[in-house]
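Apart from one protein chain that is not included, each protein chain of the complex appears where it belongs.
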Amino acid sequence: MPTSRLHSVILDKVMEEASHTKSFSFREEFPVRPGQFIMVWIPGVEEVPMALSQLGPVKAITAKNVGSSTEALHKFKEGDRIGVRGPYGNSFDLSQEHYLVAAGGTGIASVIAASEALAEAGKKVVTVFGAKTKEDLILLERSRKYGEVFIATDDGSVGYHGVVSDLALKLMEDRRFDGVLACGPEKMLQTLEGICRQRDVEIQVSMERFMRCGIGLCGSCSLDHYLVCRDGPIFKGEQLVGLRDFGHYRRDRAGRRVPM
Amino acid sequence: MPTSRLHSVILDKVMEEASHTKSFSFREEFPVRPGQFIMVWIPGVEEVPMALSQLGPVKAITAKNVGSSTEALHKFKEGDRIGVRGPYGNSFDLSQEHYLVAAGGTGIASVIAASEALAEAGKKVVTVFGAKTKEDLILLERSRKYGEVFIATDDGSVGYHGVVSDLALKLMEDRRFDGVLACGPEKMLQTLEGICRQRDVEIQVSMERFMRCGIGLCGSCSLDHYLVCRDGPIFKGEQLVGLRDFGHYRRDRAGRRVPM
Amino acid sequence: MVEISTTVGRLKLQNPTMLASGILGDSGDSLLRVARSGAGAVVTKSIGREPREGNPSPSLVELEHGLLNGIGLANPGIDNYRAEVEVALQGDVPVIGSVFAEDVEFYGPLARTMEVYGVQALELNLSCPHAEGLEEIAGDADLISQVTAEVKSAVKVPVFVKLSPNVRDIALLAQAAEEAGGDGIIAINTVKAMSILPEVAKPVLGQTMGGLSGPAIKPVGVRCVYQIYEAVDIPLVGVGGVANGLDAVEYIMAGARAVQIGSGIHYRGLEVFEAVCREIEAFMEEHGYRRLEEMVGIAHE
Partner (left out) sequence: MVEISTTVGRLKLQNPTMLASGILGDSGDSLLRVARSGAGAVVTKSIGREPREGNPSPSLVELEHGLLNGIGLANPGIDNYRAEVEVALQGDVPVIGSVFAEDVEFYGPLARTMEVYGVQALELNLSCPHAEGLEEIAGDADLISQVTAEVKSAVKVPVFVKLSPNVRDIALLAQAAEEAGGDGIIAINTVKAMSILPEVAKPVLGQTMGGLSGPAIKPVGVRCVYQIYEAVDIPLVGVGGVANGLDAVEYIMAGARAVQIGSGIHYRGLEVFEAVCREIEAFMEEHGYRRLEEMVGIAHE
């Protein structure tokens, strides 16, 4: 797998998505499935895992400026080079017909490729998308191409005033979905997992953990006995039931188990 | 090329060919062309280049007991393991119709695969085979399967009393050959090359030099600017014309150019 | 039926494969999972006195013929590690506690704490090529002897000393460990190396230099084990580039009584332990060996 080794790509376009979020696209052909991620190296800075928010011949990542690496990345322009390796991890199982896609914040970046694949396969997608405020809404236009979109904001600046899981619950009370795909803050995922379990709807969530290697060796990304980079990032609800860490603990850079 | 790396094979049969010569066969499938050689490791002893005297699914080498490695090899029995790597080197060009195959001593081992290939392709092969004495004649029966065989012995104990190059010349005076394939002592090859040049017959000879690597790196096998292991072991007459070393010098283990 | 159980001094192993230190070893759950995947023993991540965040990323990348890592001994620190050992111990195979320190004097207490946590043996990491302080110990026979002696007097479980190949004469260092009472030698740690990505004109690892592991270093590891076998009488464990049964046999014939596997997990998944065992057995059957022991060191004959 030549592309899986660290190599560089030239940024094709840098797109402002929202106040603190940008998408970065690059041209490279490699086989990849919705839900997989790559390791993105900002040369001279650090390397972070990022979902592929676009999977065609032109790939893209969508990053929110929240810390040192993403801040550095946000300074990158068209024509600059970043290092990439991957794709890594497993992918969403999209074998059902009718999906609810639930995303919180930049979590949308991890699920939008699944929405696109579903739409392309002629399946039905409904998106519920939550953010703190109106300015944080990203990838909306693209999402709308794949199906209906419902919005929730913490401050009520647009759409439903409240958290995305509540909005998702309302939708699920109205309609029947075969499956839910979700990515966002872990508390949200935990709530959604509970809802789906109760309603007997299959849920798949994309998890995030601190990652060093991305290939199942360093152990940085452990979630109980799972390695998020290799066994995940996509987990079925049933895999998460009973885990000590899910929604409660993460591992820090030193490998300490710390409360979320 | 997995088989080209050193590995072991089990000796399938050990056949007494003549007083001091044995053939050792082993089963292994790999692509090989007439004239190529392998490196044969006698574990615990040394490694020597050997022609493949048989090329089918069962391969064979034919070795005369002349020194330390071949003496050790001669003690090996069916079921023992030897190390092999290869095949290495170039091969005979067999594109003509009517060949004279000239062999001296164990040199027959290097050309018999070519005779077989020619016969199988329905081409005409005449073999002239020279040896010191009757007891040294080897692979005769096989040679006869592929065409007429003429014999020369230094002591006249059978066949023509004299050297193989004289016998070859006589044959060439009687008949027209499109090409000559030869392997044997270098003086014999030199004589044959001269004869062929004069008569405008294409000659290909299989050369021997001390070899360490067999893959064109160590330089042990140099013949002027050629590497016998990589550019050879098969050389066309025209490649040898004008060389300082051909027929005159070889390189010893230290890389010294020494007279033959 | 052939017998692949083995012993490394007092340590009895159902099979000769162990998880190498630093791979998946910071969490007890992962160690347990590896144990259940068929490893004959598991070695913990090298644990130090304090939590340590390690080097900036990238800290593990795949190269063409091996892996390059500059993790820099990130670890949760000994005080946070009790729970992990306790989980790992549920695996019913020996858990070997790896420890490291920047100063010779800290090895004893660290080792003692690990022993209290319940590990069946200790591994002294004297050899990480990309963590400050450790490189000095790695090449110094006196320091190695001092560390080994201190740990030996602090604990009762067997003490194995893990050596670095980035030295002039590894056999000499193994002798120092033996003389100081070490119960076994683990060889080798990673080979000091680096990689540059030409397109961005920068070293790939955040820390610039790191350690090479995987297939590229197997011939170096086999050489080290072979040399050490001729120099000491204590048992050896081979590590470096083992990914299949023949790799393991090579180490065993060079003198190892067991092998550790790290990068091999990348190439073959967690099934590598099971697979290596089955491949060793197949080899032994084909070649008429009945007990693994018969192969130990026979390449020296």
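Odds and ends about this structure:
Letters A, B and C mark the chains in the order given here, with residues in each chain numbered from 1 onward.
Keep in mind that, in the parts below, a residue touches a chain if its C-beta (ideal position, glycine included) is under 8 Å from a C-beta of that chain, and two chains touch if they have at least 3 such contacts.
Small disclaimer: the values here were computed from a predicted structure and weren't measured.
Contacts of the undrawn chain with the visible chains, over the full complex, involve B, C. Set against the missing chain, the residues C:L143, C:A231 or C:A299 yield one that touches it, C:A299. Interface note for the absent chain: among C:N55, C:T148, C:N166 or C:N189, the touching residue is C:N166. Within chain B, the residues in touch with the undisplayed chain are 4-8, 39, 41, 43-44, 46-48, 81, 83, 85, 212-213, 215-220, 222, 224-225, 227, 251-257. Although one chain is not shown, part of chain C still touches it, namely residues 63-66, 68, 139, 166-169, 191-196, 198-199, 201-203, 208-209, 212, 215-217, 219-220, 222-223, 226-227, 246, 249-250, 253-254, 283, 287, 295, 298-299, 301.
What we mean here is this: only the chains that are shown with their structure count from here on.
Among the remaining chains, the Cα-based centre furthest from that of chain C is the centre of B.
Between the CA-based centres of chain B and chain C the separation comes to 50 Å, rounded to the whole angstrom.
Chain C has its Cα centroid 36 Å from the Cα centroid of chain A. Rounded to whole angstrom units, the spacing between the C-alpha centres of chain A and chain B is 67.
Counting only residues that touch two or more partner chains, chain B has none. Those residues of chain C in touch with two or more other chains do not exist in this structure.
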